[in-house]
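Heads up, one of the protein chains got dropped from this complex, but the rest are sitting where they should.
Going by the order they are written in, the chains are A and B; count residues from 1 in each one.
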Amino acid sequence: MTAMLPILVPLLAAALALALPGDRAPRLVLLATALFLPLVALLVMVRVHESGAIVVHVGGWAAPFGIAIVADRFASIMVMLAAIVGAATVLFSSGEAPDPRTDRARSTLILALLAAAAGAFLAGDLFNLYVWFELLLVSSFGLAVLEGRGNQLAGGIVYVVLSLLSSTLFLVGAGLCYGAVGTLNLADLGVRLAELGNPRLATVLASPLLIAFAIKAAVVPFVAWLPAAYPPLSSAIGALFAGLLTKVGVYAIIRTSTIAFVQEPEVIGFAILTAAGATMALGVLAAVSQAEIRRILSFHIASQIGYMLMGTGLALVIVATTPSESVRAELATIALGGAILYILHHIIVKTNLFLVAGLIERRRGTTELKALGGLAQSDPAIAAIFLISALSLAGLPVFSGFWAKLVLVRAGLDAGAWIVTGIALATGLLTLLSMMKIWVEAFWREPVAAAPPPREPGPGWRPMLAASGALAAIALAIGLGARPAWWLARGAAEDMLARDAAAARVLEGGPETPTGERREPRAPDPEEPRR
Amino acid sequence: MALLALAVLVVLAVAAPFVQRAAPRRAGAILAAPILLLAAGFLAELPAVAGGTFASSSWPWIPDLGIAFALRVDGLALLFAILVCTVGPFSILHAGESLAGHPRLGRFQSTLLCFMAAMLGLVVADDLILLFAFWELTSFTSFLLIGFDRERADARRAALQALLVTGGGGLALLAGLLLLAIAAGTGSGPVFSVQGLLESEALREPAAWPLVGPAIVLVLAGCFAKSAMVPLHFWLPNAMEAPTPVSALLHSSTMVKAGVYLAARLSPALGGIALWDNLLLGFGAVTMLGAAFAASRHSQLKKILAYTTVSSLGLLMLLLGLGAAKAAAAYLLAHALFKGCLFYCAGILTEETHVKYAEKLSGLARLMPMTAVAAILGALSMAGAFPLFGFSGKELALKAELAAGSFGLPLVIATVVTAIFTVLAAVLAGIKPFVGAPPRLDEPSAESHADDRAAGPRDPAWPRLLGPLVLAGAGLVAGLAPGLFAKPMVMSTAASIAGSAVPESPLSALGLLWPPTLATALSIAALVLGIVLFALRGAWRRATDPIAAASAFGPDRRWNAALDGLMATGRLVATLLRGPTLTGAVRGALIAIVAIIGLAAWRAGPRPDLKEAAEGTTLLDGAVVAVLVISAIAAPMVGSRMGTIAVLGGAGAALAAVFLLYGAPDLSMTTIAVETLVVVIASLVAAQLPRIKTISGAAARIRDLGIAASFGLLVGWLALSVAGRSELKPVSDEHVLRSVPEAYGRNVVNVILVDFRALDTLGEIFVLGAAAVGVTAMLGTARRRGATP
Partner (left out) sequence: MTLLLACSIAILFAIGGYLLMRRSIVRVVFGLVLLSHGANLLIFTSANLVPLRPPIARAGAPAPEPPFADPLPSALILTAIVIGFGVLSFTLVLVRRAARELRVDDVEELCSERPR
């Protein structure tokens, strides 16, 4: 049941935020829940690391015909990251002035979004994953257009249409899987596809799903929605989206390609590597050319999704092609561990960079580079936080991104994947360029003559700075104390690659319910017609 | 000792801004003193190191990856450590004076100290990853230092340029080091220990060549970028935007030497491999000669020094390529001493006279005698004049080249020509400003301005004088009595470079001068010719104008164009990625979807059994499907909003009928209910929706129809060939079996929804709720916005 808490707590809170009377109630519920969630996630994480993965058979119905919630080490890390991002962005937004028109909706939707993200990370069932994806989408749709500014609406439409295309493909994939092997449980899918004995067909079944996830993860050529929808968002919401949304897609790609669609790892791995290379290179090229901070950051998200995919693709290719078994296991773990370490670092750092953009906007009223300048002088705190995050993002040693890049490059070179490794390295350089472009233009250069003087930060500045500073501290800690972070990532990768054990855990550990035995009574009456 | 030194530097770096605030006048001395003590400590280790005893220590860092925080101080490391800890404090002292009162002086000192820590860490690191980390830190701190005058666009540009060139080299280096580590590990995990790498036999095995070959190229690319080898040299002269203390420390003895250091460090492992040697020789020789030529044509003080530095770095690389460990070690030391000295002197000259050009300065010896002594000694050493240590360095280099056999000859010629240019540069930058007619102070040149400090140029106070005097003196002492410190340093460094102890040979200037050899003759000839060239420098510059114009050191000119090109490409890519519009984005996505799924399907080649699929079709089925298909096809043709809504309603109804016909009455009813709601809602908002227009041209429509048709066919084909053909028992069998006995429900569909898959239903309710919240909020904000336009 512990594993369900990260889903149920925010869901309950969302209902509360919607229902409680009073203008301030939703904000309070949101803040309390968001700050509480990291503790819940910590509980799950500790339990998982102490006694192994937790599998909850919801309602007492054994997988695969019931829904399984699976909290392994990877899932628990992701839940923790989601909780941290939630806490930081909500703390940040608590510094923004209340807006009675939208506060209730906003609080409810943020909580629903956090629940949906946790659900997506914990789902062990394909269709259940679909449901959480939809909740994630709908709540993010609402948040994206809540303020109703023109460019938000326009970006929102692009986001909605491409997301719904992705949802359709998800349904197609789920339907085809059920038609082909008669199951929806991810672990069971892996087992039954093996029984089917037609690896190429398994890949066909995987393709609509992987594309659906790729659209959510903003992988080239499906990135269009991201640069349209993210830049116009308000700072806290933008940071929340930047930290979470695309990573749910990446997570689904890793999850399904390591447990369900394992018949042709070399083919899927190669496809993922190709996409990774294209995404890294094109994303960063686009980012370098932008002149507004959030736009730069948005394109970087795509570019860095490429790194995560690179580790995933490498792991799959290594699993398929390395002859020696001991080398294979070690190398694949390193590659996938690199991807997971990258996700870990990226979520923290990218969220923070969007928050920094928010801080800058608050002080200067704009995030256009050409209208900024002199921030290093006027706001040393922002400068320090930005520099830590930017250098982490660019992968400069010994900041957090360096270790992830190092591990990925090492795996790439060891596996002989020269091209994608070269792209990864060059992408690192261009990332450094674009981060330093922000630094030079916004922080170093004298402010332009016409620029308005810095605004007083006003009330609420402190929680904003605290949220951003805390994330910077976490990023710094990941960088300097690389050992625990790598230990987490490596452990998660080991769980993912030990597929047989993972499948057995889900499929065999369930409650034995011999047919006909009476179970505890249930509240709803199934005879009652639905809606 | 090494760890202590690192800790001290880091502590000082943290403390610097506070010290600066607390004692603005004495901060420089307070910060410099502990470092000079460190230098003394390192010097005290010299006898032990020269005797072959190396201090080393190691702490696990990320043991899972084989990465350790390992330090080791051998001769090569010690040489650099001493340089960092002596030149470094001089820079701090200099900055404390020359930047006195600058609001960011505290931060500047802090960054300078960070750089020193990074540089020290780089040379004492005994782990490749640690080494790389420090390497990148030197790049980044030097970015901050070069861009110190951040208000000036030139400084910002130079800083970014240096960061990108050295950073790009750093990435190549990372790949190269990793390849070396992997090759040395021979399949059992990479070897990250530097010492382990140097002792590894595996690198020279033919089997390792596919890794080692690329590794050599990549590692040297990194070294060349950092040490400003042609064609990656252009950032270094531009980096002269930095204040004097930065140039003296970074661009003479430390940062730019990092590439030389690493090449020297890896020499025991890779030296002797033809690719390694030839790359070092080739790039070293071209850089040495080219940069010296460029230096001979410049007259701006710092640029002259910058180009001769590039030239010296080329010579050092060349010597490493020759395997001339001792010559490399000696020249390394000599260059650090005289170039550091000259950078300080040039800085003092510019600060005191506000003149940047050597040609405009003369006769300052009487006004600033101490500076003159230091500068002239430095210049003589740079020119390779007897008895300074520069002479020893050049002699050893020429000897090594002469000993290299047939291909040594072109190298000797190149070195002698370089030496001639270097003499010209040395005399111009270090001697000419101090001799000749005194400056006409009553006629201030255009560049000098009469601020209150300008009571005329004079010797600065000791903090700025100490550095050049000590370095110049060291150059003299080293030449006359190398046994004091120069010999143990050079011999132990040479041992590190060669991988084993090198034979003893004379090192003092006198020992090298007598008995005279061919090298001595060449050296003296170069000196004389250099002085002649100095005298004729006006004619020389005019004569070489065409060459300079033709070869106009290109990369820097192309830098802006390259950046602009990058930006233009980037904007193009950004447009491409964005779609550029929704229509384009969807079109691109659909094409990709069809291509990817189509490829997968083509590989698998599923063949649906059409006959079986056609079985059991009734007339009623046909009728229902006909309604569905006709509604769908009509949808894009109907031009009105209400008409389209009606058509869609028809499609929904037909769908409901299909569900009803095939045993899903609940589904059918839900479909009807939902479709009705949709039609109602759509009709309500229809009037407020935009009108339907046909905007695309016919060609676009036909193209889109093609894309859409292949999309539809693909999905239909998959449905036909995959769906419903499972030979495996579906999990719903369990649902059916357990529905009545365990869940007490006769309608299995309902039981699944509220019990077996209740979590889905819970999520679904929240989706509806969230959608409702979103809709309400949007309607709410719209209304209020409308109310207050």
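Methods note: a residue touches a chain if its C-beta (ideal position, glycine included) is under 8 Å from a C-beta of that chain, and two chains touch if they have at least 3 such contacts.
All values derive from a computational prediction rather than experimental measurement.
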- Message: Among B:S57, B:T569 or B:N747, which one touches the chain that has been omitted from the display?
- Response: B:N747
- Message: Can you tell me which of B:Q195, B:T544 or B:T761 touches the chain that was removed from the display?
- Response: B:T761
- With the missing chain put back, which residues of chain A would touch it? List them for me. 127, 130-131, 134, 137-138, 141-142, 145, 148-151, 153-158, 160-161, 164-165, 167-168, 171-172, 174-176, 178-179, 184, 228, 530-531
- Task: Name every residue on chain B in touch with the hidden partner chain.
- Result: 579-583, 586-587, 590, 608, 610, 612-618, 621-622, 625, 628-629, 632-633, 635-636, 641, 644, 648, 651-652, 655, 658-659, 661-667, 670-671, 674, 677-678, 681-682, 685, 688-696, 704-705, 707-709, 711-713, 715-717, 719-720, 722-724, 730-732, 735-737, 739-741, 746-749, 752-753, 757, 760-761, 764, 767-768, 770-772, 774-775, 778-779, 782
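To be clear about the criterion, only the chains that are shown with their structure count from here on.
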- Between chain B and chain A, distance of the C-alpha-averaged centres to the nearest whole Å: 28
- In the complex, go through chain B and note every residue touching chain A. 61-65, 129, 132-133, 136-137, 140, 143, 147, 150-151, 156, 159-160, 163-164, 167-168, 171-172, 174-175, 178-179, 182, 187, 189-190, 566-571, 573-574, 576-579, 582, 584-586, 588-590, 592-593, 596-597, 600-601, 603-606, 666, 670, 673, 715, 718-719, 722-732, 734-735, 737-738, 741-747, 750-751, 753-760, 762-764, 766-767, 769-771, 773-774, 776-778, 780-782, 784-785
